[in-house]
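Working notes, beginning with the structure itself.
With one protein chain withheld, the remaining protein chains of the complex are depicted in position.
Chains here go by letter, A and B, matching the order in which they are written, and residues are numbered from 1 within each.
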Amino acid sequence: MASQTSTPLEYSTHQNEMTILGFWIFLGAEIVLFATLFAGYFVLENGVADGPTLKDILMMKDVLIETFLLLTSSFTMGLALHQMRQNNLKGMLIFTVITLLLGAGFMYMEINEFIHYVHEGVTMQTSAFGSALFTLLGTHGVHVTLGIGWVILLIIQLVRRGITPVTSRKFFIVSLYWHFLDVIWIFIFTFVYLKGALM
Amino acid sequence: MKKQSMFPLNHVLGFVLSIALTVGAVFIVYQTDFSASVKMNIIGTLAIFQALIQLIMFMHITEGKSGGINIINIAYAIFLAIVVVAGSIWVLTTGHAAM
């Protein structure tokens, strides 16, 4: 189809263009949403109420693995989109599935990390620090989980319909979402984990 | 808009950079002798760079007819994020509120 034209397929209709813009604006709202969570965390991070601090419970190795998993998944998502723009459905699906697996691996590691924290005696009920930590990480984790479900729905549609203006727009949007979650994770990694290790 | 090449150079470059920046941040935290606040400033800057890489190389923020609007939108959102985070910290941890 339109793979020879200069504009990518996902921008080919006015409705698509509006939907993509709408999603960018939604991402703007998500930035404010996560900023609020970060603000809450920064205000409460010292409120440990005699319980453990982040430094006491931190598993930097696991966190690093999570980070690499998510960074790589963001890369493979980018490759899937690249394949889509080459109009190569098969390559696109392969990279999408790899992305999904990496995302699932991230979630597995994160849940493990949560279980570890609970064993170490930090839960949402322990202290304000615990509440803020689990809420910030949990909100990000829920976003990743929703992203995984969303990508699965899109894989089904891609298999059934191929690369069309509608499926390419949908896929472009989910890729934006996925990269965005990676951006949030970079800030979590730096301002929660590395900062925690420093304190 | 120029046609994309077969080899996703941008993506590979972005990926390599983001891994390097992550490893760099960890290195600074664990292997250097700077004071904690200097370390925070450095890794904070690295995080911002990495976010920009994602935005430009992976998310193609400037693409499409609404590229200008996108940039204004994200810049505004970042302004709001700074207001919310810095404002909350300032208001809740200074003056008589400081406990």
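Methods note: contacts are C-beta pairs under 8 Å (C-beta built on N, C-alpha and C of every residue); 3 or more make two chains touch, one makes a residue touch a chain.
In the analysis below, contacts and distances are computed from a predicted model.
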Omitted chain (choose from "ABC-2 type transport system ATP-binding protein", "Fe-S cluster assembly ATPase SufC", "Quinol oxidase subunit 1" or "Amino acid/amide ABC transporter membrane protein 1, HAAT family") - UniProt protein name: "Quinol oxidase subunit 1"
Among A:L33, A:A104 or A:L198, residue touching the chain not depicted: A:L33
Contact residue for the chain not shown (choose from A:M59, A:I98, A:A128 or A:L198): A:A128
Hidden partner chain, residues of chain B it touches: 66, 69, 76-77, 80, 83-84, 87-88, 90-92, 94-97
Chain A residues touching the omitted chain (full complex): 14, 17-19, 21-22, 25-26, 28-30, 32-33, 36-37, 39-40, 43-44, 46-49, 124-132, 135, 139, 149-150, 153-154, 157, 166, 170
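Everything that follows uses one rule, which is that only the chains that are shown with their structure count from here on.
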Euclidean distance of C-alpha centroids - chain A vs chain B, Å: 15
Residues on chain B engaged by chain A in the complex (per definition of touch): 1-4, 6, 8, 11-12, 14-15, 18-19, 22, 25-26, 29-30, 36, 39-40, 43-44, 46-47, 50-51, 54-55, 57-59, 61, 63-66, 69-70, 73-74, 76-78, 80-82, 84-85, 87-89, 92-93
Residue ranges of chain A touching chain B (in the complex, touch as defined): 6-8, 11, 17, 20-21, 24-25, 27-29, 31-32, 34-36, 38-40, 42-43, 60, 64, 67-68, 71-72, 74-75, 77-79, 82, 85-86, 175-176, 179-180, 182-183, 186-187, 189-191, 194-195, 197-199
